[in-house]
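Worksheet: the structure to be examined is printed underneath.
What you see is the complex with one protein chain gone and the rest in place.
Entry: chain A
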Amino acid sequence: MRRIKEMVIEKALLSSALITIAVTVGIILVLSIEAIAFFSEVSIIDFFTDTQWTPLFADKHFGILPLLSGTLLTSFIAIAFAVPVGLSISIYISEYAPKSFRRTVKPALELLAAVPTVVYGFFALTVVTPFLQSFIPGLSGFNALSAGLVMGIMIIPFISSLSEDALHAVPHSLREAAYGMGSTKLQNAFKVMVPAASSGIIVSIILAISRAIGETMIVAIAAGQQPRLTLDPTVPVETITAYIVQVSLGDVQHGSLEYRTIFAAGITLFVFTFLLNTISYRIRKRFQEKYE
């Protein structure tokens, strides 16, 4: 009886694992088939070198670079804002604050990640942009800057929470060693704790980057919908994700070339996040080997 039960449970677990794999494979398959169909009509060289993205206009160009630059620009702003803030928070919570602070503030911070991104998008558009316009006169109503900053706020808890977990997981004996050697709190934090937790911290940052690159609503609402190859954060740009939303919501014909552009854009996005996840996996493994 017991053995049958164990076998049933084992099979159930196995099948849920298989289902996950199957879904992933299915997604990659659909993406690839549509993307291949797209690239049979558009040269892959044009795709990566053309500096315009105008598939919905009469004069069609299929250069992904403007969307890519929009994605990277907003993500860069978000990361540049969220990494220092998120890391400071995690170090403060794990090395400075009383334990009671950790218990209350950490869950509160994690709530930031639970706010619907649509809310963040409108916050960027209706609060942050007007605020920034008061001292950046040339700032457009839609721009990469406020979308990036608000996206940064959204991903702070990813960094602060995961980094804090990594810092918290450093054995207490190392903290004692650091203080026993006469370290100040600051030296303990930056010379011992952060290096000891570095793999976890780096992984948290990579996951946050991956989250920023894939983020859709905030940029679709606040960054604009004008594909433009630029690094200027004050003008409207369009990200890969925002473009996919725009087309999905529009009235393009299923199966048309315009329709297939979203798969080409999607697979580009997928390759990016896949690479990031692979890197974070590698880092985790390498540090494990080094420190265990």
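Just so it is clear, a residue touches a chain if its C-beta (ideal position, glycine included) is under 8 Å from a C-beta of that chain, and two chains touch if they have at least 3 such contacts; residues count from 1.
What we mean here is this: contacts and distances are computed from a predicted model.
Peer 1: Out of "Lactate utilization protein B/C", "Diguanylate cyclase/phosphodiesterase with PAS/PAC sensor(S)", "Phosphate import ATP-binding protein PstB" or "RNA polymerase sigma factor SigW", which one is the UniProt protein name for the chain not included here?
Peer 2: Hidden chain, UniProt protein name: "Phosphate import ATP-binding protein PstB".
Peer 1: Which residue from A:M181, A:L231 or A:V271 sits in contact with the chain not drawn here?
Peer 2: A:M181
Peer 1: Taking the entire complex into account, which one of A:R3, A:K99 or A:H254 touches the absent chain?
Peer 2: A:K99
Peer 1: Considering the whole complex, not just the chains shown, which residues of chain A touch the missing one?
Peer 2: Residues 99, 171, 173-174, 176-184, 187, 191-192, 195-196, 290-292 of chain A touch the chain that is not shown.
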